[in-house]
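Supplied in C-alpha cells, the structure appears directly below.
Coming up: chain A.
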Amino acid sequence: GCGGGTQQGQEAQDVIKIGVILPLTGTEAMFGTMEKNSMEMAYEELKAAGKTTINGKEIKLIFEDDQSRQDAAKAAAEKLINQDKVVMLSGGYSSANTNVIAGTAQSKGIPFLIVTGSADKITKQGWQWVFRGAAAPSSKYTSALWDLFDKQIKPRNVAIIYENTDFGTSSAEAFRNDCKARGIKIVFDQSYEKGAIDFKPMLANMKKANPDVVFAVSYVMDASLIVKQMRELDFNPRLFVGGAAGYTMPEFLENAGSAAEYIASTTLWVPSVTWKGASDYFNKYKEKYGKEPDYHGAQAYATMYIIADALARAKDFTPAGIQKALKETDMMTIMGPIKFEDWEGYTNQDRPTTYVVQWQKGKLEVVWPEEAASGKLVFPVPKWNER
Partner candidate 1 sequence: MSLFLQTIICGILLGAMYALIAIGMTLIMGVMKIINLAHGALVMVGMYITYFCFKEWGIDPYLGMFISMPALFLIGCLIQKYLINRLVEVDSILPENQVLLTVGIMLVLTETMRLIFKSDYRSVVTSYSTKTFFLGDISISIPMTFGFLIAMILTWLLHLFLTRTDLGRSIRATAQDRDAAIYMGVNASRITVITFGIGSALAAAGGSLLLPLFYLWPDIGHLFTAKAFIITILGGMGSTMGAILGGLTLGIAESLGATYISMGYKDVVGLIIFLLVLLFLPGGFRSFTRR
Partner candidate 2 sequence: MLKVDNVSVSYGDMQVLWDVTFEVMEGELVALLGANGAGKTTILNTISGLLRPHSGNIYFLGKEITRIPAHRVAELGIAHVPEGRRLFPEMSVKENLEMGSLLPEAKKKRKETMEWVFSLFPILKEKQNQEAGTLSGGQQQMLAIGRGLMALPKLLMLDEPSLGLAPVLVNQVFEIVKEINRRGITVLLVEQNIMHALKMCTRAYVLENGRVTLHGIGTELLNNQHVKEAYLGI
Partner candidate 3 sequence: MSFLEVKNIVKNFGGLRAVNDISFTVKQGEILGLIGPNGSGKTTIFNLINGFYPLTSGEIYFQGRRIDGLPPHKICALGIGRTFQVVKPLKRMTVLENVMAGAFLHTTSISKARSKALEVLEFCGLYHRKDMDAKNLTIADRKRLEIARALATEPKLLLLDETAAGLNPKETEEAINIILKIREIGITIIIVEHIMKVIMGISDRILAISFGREIALGTPREVANHPEVIKAYLGEAYA
C-alpha cells in the first residue's frame, strides 16, 4: 500500500516532488491553465528568493492534466503517487475531480492541498490527509454577504437561481438554509443547466415573483447572459448578488458591458483586497500572460506559497512529515491568513475570509466587510431605464 511510496520518497535524491493535478484540456481548461500559470509564477518568485531549495533538495512541481474528467484525475493521482513518487499532491479544480483526488490521497496517505475544489463534504469526511487552505467550502462563500444582509439590506424576500453543478447546488442549498433560519421568504428557487442561450423564460417568471434581492450562482458566461437578459426584460430587483464564480470575473464585465454595473457578488478575493502582495500578483500576472487573473489564480498562487512554507518547516520530506508541517501552518498569503483547523465538522479547513463586491463604473469595489471596503454599496440599485 502506502509504505512503498513513502520509502521511495525518503531516499529521493535531491528533489522534493509535488504533484499538481489541474484541468489543462476539456471544459474547465481555462481555469486550470490560469492556476497552472499562477503556481508557476509563484514558483519563480520563490526560486528567486532561494526558497525552492530546502536542505539541498529542490522542490519540483509535476503537473498532470485531468482533462476535466474524473477518471483521468484518478489516473493522474495514481500515477503521481505510485510512479513519480511525489510526497504531496495539490491541485483540484472542480469539486468532482477534487473528490476523487482527495479520496485517493487519503487512502494512500499522501497530503493533498486543495487549490479550488469547494464542495463542503470534501473536508467534512474527517480525512486527515486532505487540506483546504486558499479555497473555502462553498457554503461559506456567503459569510460576508449574510453580514451585509443582516446589518444593512434586511431583504424580505429573495429569489435564488443557480446552475445545477456541484458548486451551484451546494451554494444555493447553504443560502436557502440561511434564509430559512432568518425567516426570509424565498419567492423563486430554480436551477438551470449551464450553457443555455436564453434565460428569459426563467427570468420573466422570476420577474413575476417580484423579489427584493436575487441571489445567483453562475459561471461567467451564463452570468453575463443573465444580467444582459434581465436588462432586456427590464427586470429590476433592488439588488442582484452573485455567489462568487462568474460574477466577479473580467470576462463577465467584458461580455455584460454596461449591464454589469451595480451587480454585486460575494467573492474570496479581488485584486484590491488589502492583503499584502495581492495587487502585485494581479499586475504581474496580467503583464506576464496578457490577461487578468481572478480569484482562482490567486488561490493557486497562494497555494504555492503555502506548500513552500510547509516544506521549509517540515522535519523530513515524508508524507507524514509534510502532513505535520501543513497542520502547523500559520501564515499570510494574498488570500489572507491561512491556518488549517478543525471546526463545524470540517477537518484541516482554513476559515475563509469572504467579501461582497459590486461593479461600479466598470470596476470591482469591495463594499463589505466595512473594514476592507474600497467603495460604498449602492442600494437599492437604480432601475435599468434610470441609468
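Picked so that all candidates are chains of the complex that A comes from, given by their letters.
Heads up, the rule we're going with is that a contact is a pair of C-beta atoms (placed from the backbone, for glycine too) under 8 Å apart; a residue touches a chain by one contact, two chains touch by 3 or more; residues count from 1.
Nothing here was measured: the structure is a model prediction, and the numbers come from that model.
Engineer: Tell me which of 1, 2 or 3 touches chain A in this complex.
Structural biologist: 1
Engineer: Okay, in this complex, where on chain A does candidate 1 touch?
Structural biologist: Contact set of chain A toward candidate 1: 25-30, 32-33, 161, 164, 190-193, 195-202, 204-205, 208, 220-221, 224-225, 228-229, 231-234, 251, 254-255, 257, 259, 291.
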